[in-house]
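A single protein chain has been omitted; all remaining protein chains appear in their positions.
And now, subunit A:
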Amino acid sequence: MDLNKRYTPQTWPDHPETATMEGKNKFVGFWLLLAAETVTFASLFATYLALKDKGPSGMEFAAADLFELPLVFAMTMILLTSSLTSVYAMYHMKNHNFKAMQAWLMVTVLLGATFLGLEIYEFNHYVHLGFGYTHSAFSAAFYTLVGTHGAHVLFGLSWFIALMLRNAKRGLNTYNAPKFYLVALYWHFIDVVWVFIFTVVYLMGVIG
């Protein structure tokens, strides 16, 4: 197996992520997954939109009073920047610069972890206000949608870390290049979903 094959920037293929049959298959399969994920999130968004501000009579929580934009703005900027840092990582992957790729993946992981920390702080804050998961149809729909996204962030972070550790001594080859490429795609997809969450949940929530 060519795990032991050493590449140089001169011999590194133009598209290392699809240079092997396995890489090509992963690429197609992964995009099929992303299309399916789009539908998953659509059903959660649809549920949220249908149940927004709905709950028991006399419910004291409404999206317009609950959400705070400064925190959401910070989370948005952090996740968007982490999307750029993973683009940098893939730039170095394509130039066969393993160390620079690992460094930018590290920055991406740190930004992602900061985002997740802020989300946990936010949820914790709401729960302390009395807005727990079982509080109302609105709260359940909100936590399920935003929480599923948060779970994706957590999964993406674990995936990044696992790949970085497992391949730390291997360097870049056509066996692991597709793996790094796909986790970066996954990370961008998480950002795509967040764009709709901050727009539909938070911004449209605040305007009532």
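Definition applied: contacts are C-beta pairs under 8 Å (C-beta built on N, C-alpha and C of every residue); 3 or more make two chains touch, one makes a residue touch a chain; residues count from 1.
Basically, contacts and distances are computed from a predicted model.
A chain of this complex does not appear here, and its UniProt-recorded name among "Cytochrome c oxidase subunit IVB", "histidine kinase", "Sodium/proline symporter" or "MaoC family dehydratase" is "Cytochrome c oxidase subunit IVB". Among A:Tyr91, A:Tyr121 or A:Phe155, the one in contact with the hidden chain is A:Tyr91. When you scan A:Ala36, A:Leu129, A:Ala151 or A:Ala168 for touch with the missing chain, the hit is A:Ala36. Screening A:Tyr133, A:Trp159 or A:Phe196 for touch with the missing chain picks out A:Phe196.
Contact between subunit A and the unshown chain involves residues 1-3, 9-11, 13-15, 18-22, 28, 31-32, 34-39, 41-43, 45-47, 49-50, 69, 73, 76-77, 80, 83-84, 87-88, 91, 94-95, 174-175, 185, 188-189, 191-192, 195-196, 198-200, 203-204, 206-208.
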